[in-house]
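All protein chains but one are shown in place.
Coming up: chain A.
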Amino acid sequence: MKYVTHFRAAITAAVGFAVILVLWQVIGNAKLLGPTFPPLSSVIASLTVPYRRHLYIRASLATLSTAAWGYGIGQAGGLAAALFGHLLPFSRAGLDRLASVIHAIPMIALGPLFMAVLSPVWAGTAIAAIGVFFVSYIAGCTAIESAAPTHRDLFQIFGASPLRRLWLLDVPSALPALVTGLRQAVPVAFLGTILGEWFGSAHGLGLLILSAMENFQIALLWSTVILCCGLSLIIFVLLGYVERIVGRHYR
């Protein structure tokens, strides 16, 4: 029964998605939204045209590497902060406040700071890392507290050492929340990277988007944005699968 429901939900989503794509093609073909809304077919054509393949691959690799660094640093920082707050409870209120202030700061306002302190390449990484930090901190705090108190009591009663409890109880029960944090941070890392690239990077998808926008290259603009969103979507969906597997095993 559960599989039938899953199957139906997947079919429903696929049908909805297909309808959106068809609508896009029809509206673009009829030019209902003007010349700046190209049909899907011409965006795909611009995405697959051979002479741009190199450009797309180079820009994607640059963006992916910046985003990956930001993602890694942000995750490490967020988890470390969550662990710090857990081990030293008096710092928890301040850490929470700091995290929400950092979250509320518009990422784009951090541009000049990082451009001044770091090189243009690292500005994107730093902005992405700051965005990822918040997501990862929240996920880390949830994860640390997700072991049931009754289970903890059980470990205590049977005289388990803290290390044994950590390995057999705390880590397994923290995994689902951690993986959720990993998934939710993906678009944030991309967003930070793109913003950083708008600030004066020499390569990357963000730069391509900006120059296509300013030079009125509509097909290139759409195809680059689609490429960027597609990359984010693929990683997000893959981590969604990991999340489901982890959830099945550890919940």
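The working rule: contacts are C-beta pairs under 8 Å (C-beta built on N, C-alpha and C of every residue); 3 or more make two chains touch, one makes a residue touch a chain; residues count from 1.
One rule holds for everything that comes next: contacts and distances are computed from a predicted model.
Asker: Can you pick, from "UGSC-like domain-containing protein", "Thiosulfate oxidation carrier complex protein SoxZ", "ABC transporter" or "ABC-2 type transport system ATP-binding protein", the UniProt name of the chain not shown?
Answerer: "ABC transporter"
Asker: Given the contact definition stated above, which residue among A:59, A:141 or A:186 touches the chain not shown here?
Answerer: The single option touching the absent chain is A:186.
Asker: Out of A:40, A:82, A:121 or A:209, which is the one that touches the chain we can't see?
Answerer: A:209
Asker: Touching the absent chain in the whole complex: find that residue among A:15, A:148 or A:245.
Answerer: A:15
Asker: What residues on chain A make contact with the chain left out of this view?
Answerer: Missing-chain contacts on chain A: residues 12-17, 19-20, 33-34, 36-37, 90, 93-95, 97-98, 100-101, 103-113, 116-117, 186-188, 190-191, 194-195, 198, 206, 209-210, 212-213, 216, 218, 221-222, 225, 228-229, 232-233, 236-237.
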